[in-house]
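Note sheet for the following structure.
Removed from the display is one protein chain of the complex; every other protein chain stays in position.
Let's look at chain A:
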């Protein structure tokens, strides 16, 4: 029982991070119908930007309040990552609209390889550890031999994720930008005829996706305390799995899928085998795509000529 509760907490924490990344996949897929393969690496770059900013803030500027530092790091990482993703869309994807169907995918794979190796070349291939930031924990249950703990950083992750998702939901449902986005998702040509700047809306979609990925990157860095150039690939695929599982194109689906993948991964590691946890995630991806391509909350895809 105690182990179960502990894994539930860990799984929800991990799932929050996956959910934040998955939104980036699902939004881009919804609006331009491409799998943004580089999104996982954008997440990784954001963790590095957060790492550098954190070091600047703590060692150079000498800010000791961890919460102030975290807030600054979050904002800086969001700004720079958004700029990066905006530039990527502009350079690598926008010229390919209307090209043959595999072109954006190949371009995205190239961009993913480029980003990972750019970080490897500029920052070195080694793990970059930072000292643990917030180590306080709340003991929820204690049966003498096993303590169920809720770390403060887990609370922070869940609170930030929930707050951001609320704001994001408001943005998509209530603002004119969100309306434009949903319109482009349904019919890009019609949206353009009605005076929506489609290119602008797509750019903003990438910016929002990157900002959420940057939050995920910062929280990931805070939670695990380590950044590595290869860290974009596996979390990226898992977040994509989450997006597919929840139904690609569906925003609540991405969050639900993220939480599910996080839970499945932690429970699998706890009860079956930690070695095969990635195999489990990858298998879920394959199984979902084969048997349930519309996911849990998605709409079935209609093929039109």
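Keep this in mind: a contact is a pair of C-beta atoms (placed from the backbone, for glycine too) under 8 Å apart; a residue touches a chain by one contact, two chains touch by 3 or more; residues count from 1.
Note that contacts and distances are computed from a predicted model.
Missing from the rendering is one chain, named in UniProt as "Branched-chain amino acid transport system permease protein" (options: "DNA ligase (ATP)", "Cytochrome c oxidase subunit 1", "Transketolase" or "Branched-chain amino acid transport system permease protein"). When the full complex is taken into account, the listed residue touching the unshown chain is A:56, out of A:5, A:56 or A:171.
Across the entire complex, the residue among A:3, A:66 or A:106 in touch with the chain not shown is A:106.
Considering A:152, A:224 or A:282, the position touching the chain not shown turns out to be A:282 (whole complex).
Looking at chain A, the residues touching the absent chain are 34-35, 37, 45, 48-49, 51-53, 55-56, 59-60, 80, 83-84, 87, 91-92, 95-96, 98-107, 109-124, 126, 128-131, 233, 237, 240, 273, 275-276, 278-279, 282-283, 285-286, 289-290, 293, 301, 303-305.
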